[in-house]
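Of the protein chains in this complex, all but one are displayed in their positions.
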Amino acid sequence: MSGIELRATLEVVLAGGFCGALGFWVLSERLAYAGESLSHGMLPGLVLAALAGAPLLLGAAGGALAAAGLIALAARDPRLGSDTGTAVAVTGLVGLGSLLALAPESPQRLEELLFGDPLGVGDGDLVAAGALVLAGGAALAALRRPLAATSFDPAGASALGLRPGLVRLALLVMMAAAIAVAVEGLGALLVLAVLVGPPVAVRRHVRNPGAAMLAGGGVAAAAGVAGIQLSAQAGTAAGASVALVLCAAAGLGALLPARRLG
Amino acid sequence: MPSPLDLADLPFLREALAEVVLLATAGGLLSAWIVLRRLAFFTHATGSATFPGLVVADASGVSPLIAGIAVALGYAGGVERAGRAGREPSAATALLLVAALAGGVVLASDVFESGAAVDRLLFGTLLGLETADLALSAATVALAVVASLALGRTWAAIAFDPDGASALGLPAARADFLLLALVAVAVVAAIPAVGALLVAAIYVLPAAAARLVARSIPALLAWSLAFALAEGLVGLYAAYWLDLPPGPPVAVLGALTYAVLALATGVREARLRAATA
Partner (left out) sequence: MTAAVVAQGLSAGYGGRPVLLDVSFAADPGQTVCVLGPNGGGKTTLFRALMGELEPLAGRVDLSDRAAYVAQTERTRLDFPVSAFDVALMGGLARGRWWLPPRRSDRTAARAALERVGLAAEGDTPFGELSGGQRQRALLARALVQDSAVLLLDEPLAGVDPASAQLIDAVFEQLRAEGRTLLVSSHDVEGARGFDLVLCLNRRQVAFGPPAEALDRATIEATYGRELIVLEEPGAARAVTIQHHEHEHGEQ
C-alpha cells in the first residue's frame, strides 16, 4: 500500500469510525435530515477556505456554524414549515458555495469539496481525525447513559433529573464536529453516508446502544478500508467509492434477517 | 458590464433566455403548490435521484430527457407508494440520494470519463441548451397551467386539511399523485438550465418568498410568478456577465429575496406588536 493510500485509509478509519458510532444517536434522535442539511450548507465555508488556502477543517467548522444558524432561523418561520425553511437556506448556501467555486478565477476544486478527496489527506487532517476520536469518544462514553435515557423516553428522562434539551445540544455539537472532520474525505454531498449508513446497517442486529456504537464504528472503518481498496484497484473516485460501500453495507444490513448481537 | 439586451440579441443566448422564461413561469406556478404541500425536499431529492440516470443517458446517447423522466417518475412513484411525500425524509431516503450522487460521479468520472458533464448536470449550463429542452419546458408550463386550473382548489384543500379533504369527497390520492408526477417532469425540464442540485431555486424559493407577502392563494401564485421571473432573468444575466452556470446565481438571488422579505416583514410585525401592546 502506498503512502498516500495508507494515509487515506487511516483518515477514513479514524473519522469514519467515530461517525459510525455517533451515527446510532443521530438515527435515534432523528437527526439524519439535519445532518444532511448541515453538510450541504457548509459548502460556502469549504470553498472560502479552499480559496484562501486555509485548512479545510477551519472552513468546515465556520461553514457549519454559519449554516446551523441560518438553517435554524429559516426553519423557524411558521409560514413555511421547518422542511421548506431548511430547503431555502440550504439551496441558497449551496448556490453561494458553487457560485464562488465556479467563478473562472477560482481554482477548480469544487468536485473535491463536493465528493471528497481522501487521497489529499495531510498530516494536519490525520491529527484532527485522531483528536476527534479521542475527544469525541470520551464525550460519547460520558454521555452514553443520558443519551439512552433521553432517546428512550424524554419525559421520563426529565423526571430522572436529566436535561433532554442539553443532551440533544451536545449531540448536535458532536455531529457538527464529526461532519467537519469527515468532510475532507467524503465531501459535502456524501459525508452523510458515514454518519447514517453504519447505524442503518447494524441497528436491527444489536441489542443495546453500546453494541450499536461499537458495531457501527466497526462497519464504518471496514467500509472505509474496502472503499479505498476498491478505488485503488478499479480506479474509481476514492470518496465516492467509500460512500457507495457504506450505502451497500446499509442496504445489506437492512435486508439480512435480524441477529440480535450484544 | 455587457448589456442585458445581449440576452435577446445574441442568438446563442436566446435559447437560454427562452428556457429561463419558460422555467420561471412553470416554477412560479408549481413552487406555490410545492410549498403549500410541503414538497420542498421531494423536489430537491428528485433532482439528485435523476442525476445518475442522466449521466448514463448523456454518455450512451439515449435521450437524456426520456431517461430523466423515466427515473424521476420512478422515484416519485416509489415515494408515493411509501407514503412519504410531504413528510420528513427518512434515513433510508437520505442514503438513497447519497448513493445516487456517488454513483453518478463514479459513472461520469471513471466509467464514461465524461467528467465535465458532472458540473453541467449538477449546476446547469448557459449554452448548449437544445430544442428538446425548450420543448419539454414549454410542455411543463402548459401542464402546470392546466393542472393549476383543474386541480388547484383540490390541492389547496388538501394542503389546508388532508383528512377533511378526503371527507369532502375530493380525489385526494389521485390529485396528490398527479402533483408528484408533474413535479418530477418539471424537475427534469429544469436540470439542463439550473442543474440537478439546484432545482429548488426554481421550484421552492420563489414561493417561499411569496408566502411572506401574499395573503391568498391567487396572490401567492402571482407573487411567486413575479419573483421567479425576476430571479430567473437577473440570474441569467449574472451568469452571462460572470461566466457562470445559471443555477448558482438564481439560487442565491432566490434565497436573498426570501431573506430580505423575511427581515422586512419581521420588522414590520415587530413594530405592529409594539404599537398595539
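Per-chain numbering from 1; labels A and B assigned in written order.
The definition used in the following text is that contacts are C-beta pairs under 8 Å (C-beta built on N, C-alpha and C of every residue); 3 or more make two chains touch, one makes a residue touch a chain.
Predicted model only: the values in this text are computed from it and were never measured.
Student: Based on the whole assembly, the unshown chain contacts which displayed chains?
Tutor: Within the full complex, the chain left out of view touches A.
Student: Just one of A:I4, A:A66 or A:A148 touches the chain that is missing; which is it?
Tutor: Answering carefully, the residue with contact to the hidden chain is A:A148.
Student: Among A:G124, A:G156 or A:G235, which residue is in touch with the absent chain?
Tutor: Looking across A:G124, A:G156 or A:G235, the contact with the absent chain belongs to A:G156.
Student: Pick out the residues on chain A that sit against the missing chain.
Tutor: 28, 142-143, 145-146, 148-149, 151-153, 155-162, 203, 206-209, 211-212, 260, 262
Going forward, only the chains that are shown with their structure count from here on.
Student: So the centre of each chain is just the mean of its C-alpha atoms; given that, what is the distance between chain A and chain B in Å?
Tutor: 27
Student: Can you list the chain B residues touching chain A in their complex?
Tutor: Counting only chain B, the residues touching chain A are 35, 38, 40-41, 43-44, 88-92, 94-96, 98-99, 101-103, 105-106, 109-110, 115, 118-119, 122-123, 197-198, 200-201, 204-205, 208, 211-212, 242-245, 247-252, 254-256, 258-259, 262.
Student: Show me the residue ranges of chain A that touch chain B in the complex, using the header's touch definition.
Tutor: Against chain B, the touching part of chain A is residues 27, 30, 32-33, 36, 74, 77, 79-81, 83-89, 91-96, 98-99, 102-104, 110-111, 114-115, 189-190, 192-193, 196-197, 199-200, 234-237, 239-241, 243-244, 247, 250-251, 254.
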